[in-house]
Each structure stands twice: as structure tokens, then as C-alpha cells.
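Every protein chain but one is kept in place in this view of the complex.
Think of it as A and B in the order they're written, each chain with its own count starting at 1.
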Amino acid sequence: MSATLIELEKTSGTEPAPAKLPRRRLSRRALLLLSAAVVWIAGFVFLHGTGTLALPTSELTDLHRSLNHFNSWVASNRDDNPVFLYLLSPLRSAVDAVAAVFTTVFAASSIGLGLPEIGWLGTVALLGWIAFAVGNARVALLTVAVFTFFGLQGLFVEAAHTFALVVTAVLLSLLVGLPMGVLAGVSGRVEKIITPVLDFMQILPTFVYLAPLALVFLIGPASAVIATVIYAAPPIIRLTAHGIRGIPENTREASDSLGTTSLQRLFTLQIPMAKRTIVMGINQGTMAALSMVTIAALIAAPGLGQVVVRALQSLDVGTAVNAGLSIVLMAIMLDRVTTAASERALPATQRRRSRVSRRTRMIVVGATFALVLMLVQLSRTMLWAARFPQEVNLGPAITGGVDNASEWLQTHLFLLTGAFREAVTLAFLNPFQTAVTETPFFIMFAALALVAYAFGGWKLTALVLACLTMIIYLGLWGDAMVTLASTLVATVIVMVLGIVFGVAMGRSSRFDKLMRPVLDAGQTLPAFVYLVPFLGLFGATRFTAIIAGVIYAAPAAIKIMADGISGVSPTVVEAAVASGSTPWQVITKVQLPMARKSLGLAANQGLIYVLAMVVVGALVGAGGLGYDVVAGFVQSSLFGKGLAAGLAIVFLGILLDRITQAAAFTAPSRSLSTAQPTTTKEA
Amino acid sequence: MRKTSVLKRLVPALAGAAATALLLSACGGSTVNQAAAADGSKTACGTVNVAMNAWVGYTANAAVYSYVAKEKLGCNVVQKDLNEQIAWQGFSSGEVDIIIENWGHDDLVKQYITEQAVAVDAGPTGNKGRIGWYVPPWLAKAHPDILDSKNLNKYASLLKTSESGGKGQLLDGDPAFVTNDEALVKNLGLDFKVVYSGSEAALIQSFRAAEKNKTPLLGYFYEPQWFLAEVPLVKVNLPKWTAGCDAEPEKVACDYPDYTLNKIISKKFSDSGSPAAKLVKAFTWTNADQDSVATDIQKGMAPEAAAKKWVDAHPQQVDAWLK
Partner (left out) sequence: MNSSAISVRNLWKVFGSGGAKIPLDPELSALPSSNLLERTGCVAAVRNMSFDVAKGEVFVIMGLSGSGKSTLIRCLTRLIEPTSGSVSIGGQDILQARPAELRDLRRQKMSMVFQHFGLLPHRTVLDNVAYGLQIRGAAKNERYARSREVIELVGLKGYESHFPEQLSGGMQQRVGLARALAGDPDAILFDEPFSALDPLIRRDMQAEVIRLHKDMGKTMVFVTHDLSEALKLGDRILIMRHGEAVQCGTGDELVGSPANDYIADFVSEVPRSDVLTLKWIAEPVASSTPGDAPVLSSATIIRDAIHTVMHSSSPVLVEDSGTITGQIDRDSILSVLRSTRAAA
């Protein structure tokens, strides 16, 4: 038959894409980008120093002053405003009550000894059992080992406090996140409304809402948990919605053709099939919760975060690292257990066949539970099982060792690191920052609008201009440009690392295995822990802040690149090798071009991650918006400015996210959902 | 199948072993109930919530106060790590009873003492606080005339860094600290730029490195501060403070005033008549006292142990507080 007929595919129901002329489009985009650069450079050369809209650090605008009133308004209305009386206060009591249950059980009971209700032995046994029940024997063993190690570090109670808060926050996040996610998954309209809200929740720096939360929900666990929920719920909502939305069209259609109602579809089809993605969301949410509970130490959330913050204040590197190690271990444990649980959520056939039958497993689970109950009872009666024996304490050894190492590094490397810092700052950072901050704002507007138009057309241009206008309205243009400059420099470094390490990992699975734990640690180690040694090495400078951002952001970029490179079809690589390519040619001509999408995604995620560290960077000399946020957190007269700076960070983040997304994908897809420290891929 | 049956037999065996261990252990060792009984005996004065601010000087005050309240009065002392701002909020929510070292904060005094009347001034701690510009000792020795603010412009190029944009650098600290530095630089006509290190830790680390590596540094600092015991920073003289010279923040051209550090306690706690409230009102000591405890803590001694050491060495002073 005549197969030469070429016809348009029209059955998909989507609007047809306009006819594409790739060559012309590419050159037009290049032209637009080039003109953006010309506008910028010309504007800088002829007009620099004018229209920079810089606002001195200690000065405020009227907007900032009016935002300041929020504090006093809350303070004077807390006792009689119905919103507080009937909504916020009961909410706080409820959250406190839930937190109190877990804290009492795992960390400190009410009898005042600071002992967990079920003792350390009971806690270890119970958590190990839970890990076994939801996951497998391997993660159960890991759980037991990790919690025992907390005891050996001398941090059992602190770790248990952190764990209790994480559990509380994750449960509440699920309570909020699952229904919202389901709703966003079934309704496109809900998703449209909810997505910018989630972006906002994830980019807004914690420091901005920590103080107001403490004002509204008072100091203590409730505020900490609510702050954590704000941060941990978005990934749960996003992934739930994604899972429900991602059900194959043909399955959905098949179920529709049988006459399902939408509720039947939800419960028989969408939720069961999205289960794995939802559990992955729980995994991401848990990791986010852990990192936030650590920061919530600033509003008196008990646990490991307190140890880290206190250690930072007295420059006690050893103690900070000891507690940081606990946090990393807890992160690894939580990650592995939830990953194992998500594997269990797969349909039976897709799992690796386990050696024991379902029934035997049930018997083992039941029998071990009896054992757990006995151990719990033992812990409730015997002191040695209730309080972790203090005779075996590795804490001082770890602390001392780290102290010595950090001391040695700072003494011996300072000249080297100082010179390196000066070179990078003077050669790259300063000229670039000058070019950004000294250019008049209207020139930056024009240049960024051209870039946006090149990548995303009118829609994106309008969004970018709106974001920039908001930043000006907030009165923080100057600081925003300082932050933008540092962020871009950090992202470039992140991308270089991402490409170098990503390619190496993508090409060698052994190197990949070696790097993964290091990357996980980089993502989960609280920044507070490594700030002190870095201060010693690099001083309180923007460069130190950039390094902190790079440490946090590079792992994500590296992982994305590694996955992208290893995802390149082996056949193509084989073909390239067979035609006589050198390894270098394979990388530059085949693997990198084919992983272009990953490259774009890595840049996007790199930017967002770097931006997430802007505030932490301000603690070591970054200045800019981050400093405003920190200052707003600690000085009530600067609260309004801090809030404004937080919002400016959000606008900057949305702007950068959308531009990089548009640049990376022809059809933009949401990507913030992966903006969490996570998780190795289980091979 | 084989594997399964082994498992099936193993589990009861384990359970049995555990039960035996449980029975045996019940016969020896101390129990939770005994420990609880031993601990819960002395709670006569109730619970006292002490806000813990960041700096070590504060920790020293709080440690000594807590130690005395706990050991001599039998109070249950709860320490809460909070920054100053949040700690003051705690007065109105009832979660904080004591801030044991307060640096001025006129705005907060106005909000919480004058307007909301949830807190009261519990008198001076006896410590004098001083804020100013400091240089590391080596620099003061090498260039003695740097200690006069009039000569600072001469050293602007020496103090220039990659952060200060061609001018001399004045390193500021934690955003929580009271500072007029931007106005001072402007009004004294100095060719300097204020660079914000962002935290006290960053500031201390910078001074420590500057002294060790003999690099020039000018920065904001304050005393009492334990770090001065490690590196005795030297204060630069700014035009002398006179009453009212810092009334308008934009026009300040004089040094910072001396602060009389005081204690702030919640109104409710003050009115409760608790012995712990009496103790906090009576608590005073000197900068030297505080530095000695703070240095011990900084060297790695637990705050409680450092407090005990000082209390044991100063029985009369402690008795005077308790009278």
C-alpha cells in the first residue's frame, strides 16, 4: 500500500504546535541574546553609577516601616482577636499536643528525668521494628545502628528530639499535603493556583517567617513544627499531584470506558497507581523536614539543631561537626527507610522477588513486635535501658579530632586559600558584580526583558518584568543585584563542578558509587557546620558565602548530570567509539550534547539551590538580600525590611527559575519539585 | 521452605531469650522509678524559664544564675536558646521569665515594658558594656597612631580588601548588634566602607585570623566578651561620647555610650514572689567575674561546671545574693 502519505497526528487532543523552523529560530534567539548583552554593556559603559537604586544597609523605605507594624499588631491582638482565639491558638495547642506525644515517647517523658518514655533501648527497638515493617531487614538494621550510634556520640536525647519533631511535622504535612496533592492532581485549575503558592513557600527564606511564626504561635515546638510543615509539605503536594497526573492516558481511558465515577477512578486507579510517587514525595518531604527542624533551633526547637547553633556561636567546630554527623546519619537513615517503603509500594511483580513469602513475613513482623514490646517494658523499668550508658561516649573523641583537623587546616592552608579567594574575587566576582550593580536599573530591565523574550516569548517577558518591578517596589533593587551577581557566579561554579563530576560519574559506575554518599552528605549537612572552618579559611567574605552555596548546590547538579550522562543510550556511545572517537570526543560530541536537557535542568536546580543558601551566606559576609533577611529576623526595627527582602528573594528566584526553565526545555515542565536534598537512586 | 522454618523457630527463641534477660535484669541495677523518685524531690520554687542569648558572656551569667537557683533554691531551671528579639517576645507569651544580660534595646523596652507592661527591669548585672571599633593587638603595636580615628584615613589603603570596593574596610558583626557605623563613617569623613560579616562567629573568626596571620583588620567589637581574653583587641578612640550626641541616628559622629547591662524579667515572674525572682534581682558581679567564667566555658568546660567552680570560689558573694 502507499505508505508515502505523510499525515499530521491529530488524535492527541492537544493544540497543535506552530510549524517549527529550527534554524531560523535559533539564530533569532542568538540575535536577541546578543542584543541583550550589547544593551547591558553599552548601558554600563555610558551610564554606570546612575539609577542604581542602592539603599544603604541601615536605611528603610516607607514600605518597610509599614510592614514593621505587623509585629506590634500581632502582639496587641493576640489576646482578643477572634482569629487568634478560635483559629490560631487551638491550632497551636493541637500541634503542640501531637509534638508532645512523640517527644514524650522518643525523647523526654514528663517525669522530668529527660528520658524517653520508652527508653533508648525501647526507642531503638521500636524504630528498628517499624523500619522492618514498612521496609526490609536491611534498613531495620541501619536504623538500629544509626540510633545506637547517636547514643555513642552522646547525643541520643538530642537526636530523639529532632526525630520526634520530624515525625510530627511529616505527619502533619501528610495531613495537609495528601488531600491538596490529590486535588491538584485531578484538577488542572487547582494545580494552576497552587503551583505559584508552592514556589513561594519553597523559595521564601525560612528566616523571614520564623520570627512572625514565633510571634503568632509562640516560641517552641508548635512554631517549629508549623515552620517545618510550610517547608516540607510542598514536595509532598507536588509529587502526589505529579503521581496522580502521571497515570498513563490509556489506563485512565480504559477505566473511563468502563463507566467509572470520578471517585471510583480516584480510589481504584489513581491513588493505587500513584502510590510509589506519593511515597517518594514523603521521602522528599521527610528530608526537607529534617533540614528545617535543624534551622528551627533558632526559635527554640529542641534537638540537634540547638547543639549546632550553640556550637557555631562559640566557634566550636568539633561539637558542630559531631552533631552535624548525627544529622547526616539521620538523613541517610530516613532516606533509606522511606526509599525501601516506596519499593514495597510497587506492585508485587515489579519488586525483586523476596525470599520469604508474604505469610512468613507477617509472622516475623508479629513475633518481632512482641520482642519490641518486651524491650520497651524493660526500658520503662531499668535505668540502664532507659538512659543511654554514658560510659561509652565517642563524642569527645570526634569533637577533639575534628577540632585538631580544622585547626591544622586553618593554620596551614590560610595563605593558600586567602590567595585563591583574592584571585577569584578580584578577577571574576568584583568586575561582574560591578557590572550588575552599577548598571542603571532600566538598562537591566531592558537586557533581562530581551533575554526573557529570546527564551520564552511575551509571556515570560511579562513575568520577568513583573518580578523586576516588584523588586523595585520593595525598595531593594541594589541589594537584589548584589545577590544576583553572587548567585550567578556560584551557579557557574556549580555547573563546572556538575559537568566535570557528572561526566566522570556518568562514565564510571564505580566512581558514581564512591561519590553518592559524599554528595548526600553535602546536601544534608547543615551549613552551620561547615561555616566556621570556612570562615577560618576564607574570612568573612562573599567568596565564603559562594563556597557555602556551591557545597549545597553542586551535589544536586552533579547528580542530575550524572543521571543524564549515564542515561545516554549505550548504543550511541558504542557507535561513536566504533567510529574511532577519542574519549574526549565521545564526551564533547556525543554525551554532553545528548544530555543537554540534563544540563538545563542542572543549571535550573543549581540556581534554585544556590538561592536557598543566600540567607546562610549572609551569615558569613554575603551581604545583599540575605543580610537584610537576617537583620530583619534579629531586629524588630528591621523586620519590615527583612520581610521585603525575603519577598525580593522569591521574585528573584521565580525569575531565574522561569528563565532557565524556558532556556532548558522547549516545553517547560515543573522542576521545583526536585529542589530538595535527596536520595541516592537505588540501582 | 527450609529458610522459612528456621526463621519460624528463631523468632520465638529470640523472644524467649529477651524475656529471660528481662527477668534477670529486674533483680539487679537501679530502676527508672528509683531514679525518678531521687530526682523529683526538690521543686519547691517551681520552674524558671531562662532565655539563653548567643554570646558566651551571657551564657556565663545564665550558668551561674541557673546553678545557684538549682542547687541552693531547688528550682527547676529551663534554659531556652533564643535570640534577643525572640526572647523578648517570650515575655508576652509567658514562655520566658528571665533575660539575664540585656544591652539597651530601647525599642524593645518601650514595647514590652512601657506599652505592654509584660516585663520589668530587674536592675543592673554589674557589668559595663562597651561597643566600639577595635584592631588586633599586632596592628596597634605596629601602628600606634591607628588608635585615633583622625588617623584612620591614612590606613584606608592598608585596610582595603577585595570586599570593600577600593576603600578601607570596617568589618561589622551580627545584624542583631546595635550599630551606627554607616553614619559614623559618613559623618567622620572616613574613606571606609562598612562590610557586614553577618554573624558574631564570623567577626570573631576574622579577628582571630587577623592576629594569627598578622593581617590588618578594623572591626566592630564589644566588651565584656570572652574573646578578649584570648586576643586582647585594642579599641580605637572615636570622638568622645557626650549626652545626646547620638540622638539622631543619621547625624551620629561620636563614640558609642557605655552600656549598663541589666536584667529583664517578666512581670508575672517578678510579682510571683518566687525566691528565684528575688535571686535574679539581687544578682550582680563584675566584668572580671564574667570573663573568668566565660573563658572557662570557651575553653571547653561545661557551663554548669564553670559556674560551680566560680560559685565555690565566691561563697560570700553568692550568700549575699540569697539573703
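In the analysis below, a contact is a pair of C-beta atoms (placed from the backbone, for glycine too) under 8 Å apart; a residue touches a chain by one contact, two chains touch by 3 or more.
All figures in this text were calculated on a predicted structure; none of them were measured in a lab.
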For the chain not depicted, the shown chains it touches: A
Selected residue (touches chain absent from view) among A:145, A:175 or A:254: A:254
Residues of chain A (touch criterion as defined above) contacting the omitted chain: 1-2, 5, 7-11, 13-16, 248, 250-261, 264, 268-269, 272-273, 275, 347-350
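Here, only the chains that are shown with their structure count from here on.
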Euclidean distance of C-alpha centroids - chain A vs chain B, Å: 31
Contact set on chain A toward chain B in their complex: 56-58, 72, 75-76, 78, 111-113, 115, 119, 211, 214-215, 218-220, 297-300, 306, 309-310, 312-315, 355-357, 360, 363-364, 367-368, 370-371, 374-375, 377-378, 380-386, 410-411, 414-415, 418, 421-422, 425-426, 429-430, 531-532, 535-536, 539-543, 617-623, 626-627, 630-631, 633-638
Chain B to chain A touching residues, read off their complex: 3-4, 7-8, 11-12, 14-15, 18-19, 21-22, 25-26, 29-36, 39-40, 54-56, 76, 80-86, 89-90, 92-93, 95-96, 107-108, 111, 116, 161-163, 165, 171, 174-176, 179, 182-183, 194-206, 208-209, 212-213, 249, 297-298
